[in-house]
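So that we are looking at the same thing, I have put the structure below in structure tokens.
Up next, subunit A:
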Amino acid sequence: MLEVEDLTVALPARGQLVPVLSGVSFALDRHDSVGLVGESGSGKSMTALAIMGLLPPGARVAGRIALDGQDLLAASEADMCAIRGRRIGMVFQEPMTALNPLQSIGAQVAEPLRVHFRLSRAESDAKAARLLERVGLGGKISPHRYPHQLSGGQRQRVVIAAALACGPDLLVADEPTTALDVTVQAQVLALLADLAAESGMGLLLITHDLGVVSQTVARVLVMYAGRVVERGPTQAVFDAMAHPYTRALFAARPSEAGERPVAIPGQVPDPLHRPPGCAFAPRCRRVQPDCRQKVPPLEGRGLHLSACFHPEVAP
Partner candidate 1 sequence: MTAYLLRRIAILLATLFAASLVVFIVLQVLPGDPAALILGTGAREDTLAALRHQLGLDAPLWLRYARWIGGLFVGDFGVSYTYHVPVTELVRQRVLVSLPLAVFAILLSTLIAIPVGVAAAARRGGAVDAGLMGVAQVGVALPNFWLGLLLILLFAIRLPWLPASGFPGWDAGIWAGFRALLLPAVALALPQAAILARVTRAAVIDTLGEDFVRTARAKGLTRRAALWRHAVPNALIPVVTLIGLQFSFLLAGTVIIENVFTLPGLGRLVFQAIAQRDLIVVQDLVVLLAGSVIVVNFLVDLAAAWIDPRLRGAGA
Partner candidate 2 sequence: MMSALRSRSLIFGAAISVLMLLVALISLAWTPYSPTAIDILHKLAAPSAAHPFGTDHLGRDVLSMIMAGASSSLSVAMIAVVVGAGLGVPLGAFAAARGGWIDDLVMRACDLAFAFPALLTAVMITALAGPGAGNAMLAIGIFNIPVFARITRSSARQVWARDFVLAARTAGRGDIGITALHILPNIAAVLLVQTTIQFALAIVADAGLSYVGLGTQPPNPSWGRMLNDAQTFIWRAPLLAVFPGLAITLSVLGLNLLGDGLQDLLDPRLRRGR
């Protein structure tokens, strides 16, 4: 359904073009779910914005993004407006500020229905009320309530309801639970998985949290400095993490089991001053001279690939 081929994005900043994404490729079908994992600066959010056509002005994009064969990068703004909210829904990271404070939650969920399906006010309001129930906000939370009367978790559910209102084929969720309390996180993730399974839509989940990914998606892509460094079925990747960065990310996560997280030394390189060769080399404990010569390509047998000349585990 969704095909991303060799996506490369550069953004204007400080008078120059900064590379943000390089050669990102993946595919996503209906009933499918993919997780994009990485730290901030890895380019994962940019991938989502590129798919939606919401990159900042002046962005240079190369490659191909196709939705059921339709080339999204070549599409006009009018075409994209027809696709956003209707065929692709998006949920963002900050639920506290994602809703218009002046409109009721019912109105905001009903809006995409009126925009795309031209439903009447009565019809769209009724449908919005049902959607709000579906995401767990029935009963005491009336559609006439305003965002400031809801908690973060509740607001995020409203955002999800609005994103799903038109029954999209694909839901893109960019760090949907990061700003929420831990207890609420699990609920919202379960809701997302539930909704995806029920409607058969594809789910693209973007997060920095490996734990989130392990529970919710079938395939995972690990990103670093704008490139995909490892990919494969979630279980396969977790069982045998090949790329040193994936391992380091795993070791660095906070865990409930009481293991101390191990911080990854160093920092994500400034995109304007990336070293030649593998971008992770300066921080990698397995680094060799050839790592700094060329960028390692994504390779491996079968579905589990990694971009490393000296992977931890041969995939």
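How were these picked? Simply put, all candidates are chains of the complex that A comes from, given by their letters.
Please note the rule applied: a contact is a pair of C-beta atoms (placed from the backbone, for glycine too) under 8 Å apart; a residue touches a chain by one contact, two chains touch by 3 or more; residues count from 1.
Everything quoted here is computed from the prediction, not taken from an experiment.
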Given options 1 or 2, the chain of this complex that touches subunit A: 1
Candidate 1-touching residues of subunit A, taken from the complex the two chains share: 52, 54, 77-78, 81-86, 89-90, 92, 94, 97-102, 111-112, 115-116, 146, 148-149, 159, 162-163
